[in-house]
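In this view, the complex is presented without one of its protein chains, the others remaining in place.
A and B label the chains in the order they appear, each numbered from 1.
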Amino acid sequence: MGRHFDTVCFLSDYGTADEFVGVVKAVIRDLAAHVAVIDIGHQVPRFDVRAGGLMLARAMPYLPDSVVMAIVDPGVGTDRRAIAVEVAGGAGVVLGPDNGVLAHGVAMAGGAERAVVLDRTEIHLSNDARSSATFAGRDVFAPVAAALCNGADLHDVGTPVEADGLFPGVVPLPRDVEGSEGRAIVGEVLWVDHFGNCQLNIGPDDVAEWGERLRVTAGDVVRVATRALSFAALGPGAVGLVLDANGLLALALDRRSAADELQLAAGDQVTIAVLDDESAARSTRSTPVAAPSRRER
Amino acid sequence: MGRHFDTVCFLSDYGTADEFVGVVKAVIRDLAAHVAVIDIGHQVPRFDVRAGGLMLARAMPYLPDSVVMAIVDPGVGTDRRAIAVEVAGGAGVVLGPDNGVLAHGVAMAGGAERAVVLDRTEIHLSNDARSSATFAGRDVFAPVAAALCNGADLHDVGTPVEADGLFPGVVPLPRDVEGSEGRAIVGEVLWVDHFGNCQLNIGPDDVAEWGERLRVTAGDVVRVATRALSFAALGPGAVGLVLDANGLLALALDRRSAADELQLAAGDQVTIAVLDDESAARSTRSTPVAAPSRRER
Partner (left out) sequence: MGRHFDTVCFLSDYGTADEFVGVVKAVIRDLAAHVAVIDIGHQVPRFDVRAGGLMLARAMPYLPDSVVMAIVDPGVGTDRRAIAVEVAGGAGVVLGPDNGVLAHGVAMAGGAERAVVLDRTEIHLSNDARSSATFAGRDVFAPVAAALCNGADLHDVGTPVEADGLFPGVVPLPRDVEGSEGRAIVGEVLWVDHFGNCQLNIGPDDVAEWGERLRVTAGDVVRVATRALSFAALGPGAVGLVLDANGLLALALDRRSAADELQLAAGDQVTIAVLDDESAARSTRSTPVAAPSRRER
């Protein structure tokens, strides 16, 4: 017998317009009434495995011991594998399609320990080869999560596979460049949040000694950005590089959307460079930000 | 005393912009703290009794033993009746306005057994004739659900009525036609889901021996559709008739919205016909779908 869980954490691209999320929870309630389900989020853009995987990774350090379902599954019903991955000495089991959506979260939890393919179809709700294979959340992942919560061992719900063979998550790495204008790092927007903050794949250490004010280039827009630990510290209209809640740098403004201001979306490229006075003077801006305060300092 | 329930399943057109759903749950928590509420969905289009009723019916087979509230209630505060309907030998009680929103769900659960009108106003929160009558979810359905969870019998919360006299759900039936081009069936889009899949009121048996490839006419658009058990089996750009998770046929594409592709919305008419080679050749399409692969087979 495995460990009993009393929490399921649930992430998907199901949206909330339909009953999909509710039906998954209903199945879990029916099979394991003691379990509380925590919704991590269901507004992952449709089929966007990368966005779902990054959301899982951001949430993972804060999840309680639980069975975690991450379902962004464009290949549902094909031969893509449905898997369960044990992490953190059994404190967590992560379920989902083996398409990369689990990879970042599993890595954040310390890496895969045991892993199984969810091929014990007798546990599934709809297990006839002539059945619809369009709703694995309801028919596969929910009953497996319930079984694990009820004490099933990982090997009771599937056949062991090598954890090394799981589909990797693609992590875009920033790259350092040295140009005529000095040191710079070329990164990418990982995530635009509800407030328009643009999380980059660049951490504070990557630009540790580049000063408090940096040059940011996003497409045709060049702005001077100030480093900060909060949004409000930036002041009106100023672009900031804020140390965000996941330990990465985010382009942000105070009470405004950096994504709107800088015309950025997830996946867009951003260059951060050491600021020299000349380039600062050339920076484009839609609001008067830097120049006056620079003279004062 | 009736059966005790520990789960309330909750569907409405309240949306999530406001506190309506939360206040209903707060009332239930206050009156019956042991109860877990499962949200089936709250994004039913405003006042759309049919859409709410179909959502309830799709979810119903998967709900645990529970009190089910389905509140799409444009007539709130009028003499439309608020009712509770017992189903499945008492394993479930369905609450809502008697405007048809419950009918499909009740039928899916095996039909109405006992039914009552919720006229025991002493249980309700706001029961003065001069009070606002705009929020029956909070004032009527939540306290009645809590009472049922606490062990009240159905007859403790209302006056018995004939189950036969409840407002029926309107089910659009497909019709077979025989035209110059052969056998066809004229159906209707019941539901467009978050992914753009268009569920039809046509089941697989309705077109059982019509072959794997069928002619679909939706407005001015004529396409060849392939039958499939999953979306990804269709391949890029191909329109499919997929056996969906509720056992009906749905027009679908792989990772794209069939509703966008075919310009379909809930309630629109769709004709499915036996495919002859001539009609296939005439089919309009925005992506090369059928012709090359047809020759290969």
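Here, a residue touches a chain if its C-beta (ideal position, glycine included) is under 8 Å from a C-beta of that chain, and two chains touch if they have at least 3 such contacts.
Predicted model only: the values in this text are computed from it and were never measured.
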Touching the absent chain when the full complex is considered, from B:3, B:81 or B:138:
B:138
With the missing chain put back, one of A:6, A:212 or A:276 would touch it. Which one?
A:6
Would you write out the residues of chain B that touch the absent chain, in ascending order?
14-23, 25-27, 29-30, 33, 36, 46-47, 74-78, 80, 126, 130-135, 138-139
Which chain A residues would touch the chain omitted from the figure, given the whole complex?
6-7, 9, 11, 16, 36, 38-43, 55, 58-59, 62-65, 191, 193-195, 229-233, 242-245, 247, 254-255
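By definition in this document, only the chains that are shown with their structure count from here on.
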Just curious, how far off is chain B from chain A if you go by their C-alpha centres, in Å?
32
